[in-house]
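One structure follows; several queries about it will come next.
Every protein chain of the complex appears in place save one, which is left out.
Chain nomenclature is as follows: A and B, assigned in order of appearance, with residue numbering initiated at 1 for each chain independently.
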Amino acid sequence: MTVSPLPTAGARLVRLDRLRIRPSTAVSLIVVLWVLLATIAPDLLTNRSPTAIDLGGTMQAPSWNHPFGTDQAGRDLFTRVIYGARQSMGIGLGATALAMVIAVLLGFTAGLAGGFLDAVITRVVEVTFAFPALLLALLVISVRGPSQATELIAVGIGSAPGYARMVRGQVLNVRQAAYIEAAAALGHNRWTVIRQHLFPNAMRPLVAVMTLGIGQSVVWASSLSFLGLGVPPPSSEWGALLDAGREYITTSWWLEILPGLVIIVVALAATSLGRTLQHKLEGAAS
Amino acid sequence: MVIAAASLTFLAQLLMPGDRATALMNVQTGQQKRWTAAELAPVNKEFGFDRPLPVQYLHYLGGLFRGDLGTSYTQHRPVTQVIGGQLAPTLILTLGALVTAWVLAVAITVLTVKRTRAVSALGSTWEALTASLPNYWVGVVLLVVFAVKLPLFPVIGGSNAWGTVLPLATLAIPLAGFLGQVTRDELEKVLDQPFVTTARTRGMSDTAVRLRHALRHAVLPAITLSGWALGALVSGAIITENIFARPGIGQVLVTAVNTRDVPTVSGIVLVVAVAYVVANLLVDVAYALVDPRLRGRS
């Protein structure tokens, strides 16, 4: 890994419970906690029901009463977004986990085995990585038909090659590290060296990358839904909200733009946290 | 790469749940039922499902070499015909967006990297924000703001120049953010390199050093990533074409996925794979032009 400079001395720091946390990190943490709460107990954040129909109040623009407005059935969009968190985060987490499992298996096999096996895996991974992830996902959907499970698998498979590439790179990187040779020079056997040094050090940056990846997965999943290829509309999964709102873009912009904004904010928060973690880990390693 | 993609798409066609002929009849008629062998026979014959798998595979690959991508399940036309006319608008859109994104990214980084803290922060925040915007959201916002609220551009794009502006911006803005982030990181590193100091000690101005020395080094990672970026652009183009109802392979593709017309999807996947190989060759050429160290190697 290249040695990354420590965060600039000029970066503004605030004291937050004696932890030195940047304001952007604090905001990201709040967003992530909010989403977690919405996932676990949505009824704590709103007292409306996501399915309560109000035919007298359809297509209302955002107001104090309905911060995100209402849809064609008069349902409160804000409430629907909160209740959609569980399904969206489920897909995001599941897809990232699936991608990681595939990636770690392929990456470690390739990185440790070397030779022919490495060449084959690397070739396959490079080809699929270079390939547009959306197309890969669409191929999966066209085979399996749209559903939540399909969406999860599609996003997972679509993002796996990128991670696999990184895991392999990381394994090769750590393999060359002087402390690996130093451990061998002390007389540790190959398995001890892998278990004690190689595996934990190669996995270290992946924690940060996974955090980053969850945000990306949510965005990917919503892109599929936006095309009408994700979870079908009655659901309030975020992508499904986008799909449902498309018809009304020209008249009721909030149905499309506000759920989209929520997705972006969540993705940004995840990215920002992931980056912070990355800096922390690299800072400790360099 | 193309052969790998072809094998992958062939495999995808096999993986359709259940018997392919049955699935096909269901797709075509919109019914869910068991078909008799007699009813399935003509389908099996038309698409060659009755032959052994290796023969099918070789036949499929052989067809690819002759430029035959198979027959659409739904339209009963060769896939090449279905895709053919739609390629040009997509190509124009993606290449246009790539060029625009590069110009934006380079301009913003050169102007804002390592300036006063406020200016640098502005540049990097802009990049971080735009890089994480999904295409669909950018597209919708642009559509609502510049076509609905301020009717400057047509809502239904079409493929003329005026209608291309918003789709192009939809694709270019997030990509510019992404390329900008990569270039910014690199430019920051490069500006700390001793050769930059050397150039300054010769009496070169800061701006001249950026343009004549540092930029050339700083664009290298972004060039490498441009091959990958083209993939992201194709993904984005599919979405953008849908938002602006713009002709292109994106429209065909989404319809095909919805009707589970696997040969058409596979055909598009293969066309993109070919485009991809060409794009990566171009990237290698561009890289070698900028970085002479790689010439004569490999």
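Rule of thumb we're sticking to: a residue touches a chain if its C-beta (ideal position, glycine included) is under 8 Å from a C-beta of that chain, and two chains touch if they have at least 3 such contacts.
In this section, contacts and distances are computed from a predicted model.
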One chain of this complex is missing from the view, so tell me which of "Acetyl-CoA decarbonylase/synthase complex subunit gamma", "Basic membrane protein A", "ABC transporter ATP-binding protein" or "Ion-translocating oxidoreductase complex subunit C" is its UniProt name.
"ABC transporter ATP-binding protein"
Chains in view that touch the one left out, judged over the entire complex
A, B
Kindly state which of the options B:7, B:81, B:125 or B:198 is in contact with the chain not pictured.
B:198
Identify the residue among A:188, A:246 or A:275 that touches the chain left out of the display.
A:188
Pick from A:87, A:148 or A:201: which residue touches the chain that isn't shown?
A:201
When the complex is taken as a whole, what residues of chain B touch the one chain not shown?
114, 193-195, 197-205, 213, 216-217, 290-293
By the contact criterion defined above, which parts of chain A meet the unshown chain? Give residue numbers in ascending order.
9-10, 177-179, 181-190, 196-197, 200-201, 204, 284-286
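We adopt the following convention: only the chains that are shown with their structure count from here on.
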Contacts from chain A onto chain B in the complex sit at residues 10, 123-124, 127-135, 138-145, 215, 219, 222-223, 226-229, 242, 249-250, 253, 256-257, 260-261, 263-264, 267-268, 271
Give every residue of chain B touching chain A within the complex, in rising order.
1, 4-5, 8-9, 12-13, 15-17, 117, 128-129, 132-137, 140-141, 143-144, 148, 155, 227-228, 231-232, 234-235, 238-239, 242, 253-254, 256-258, 260-262, 265-266, 268-269, 272-273, 276, 280
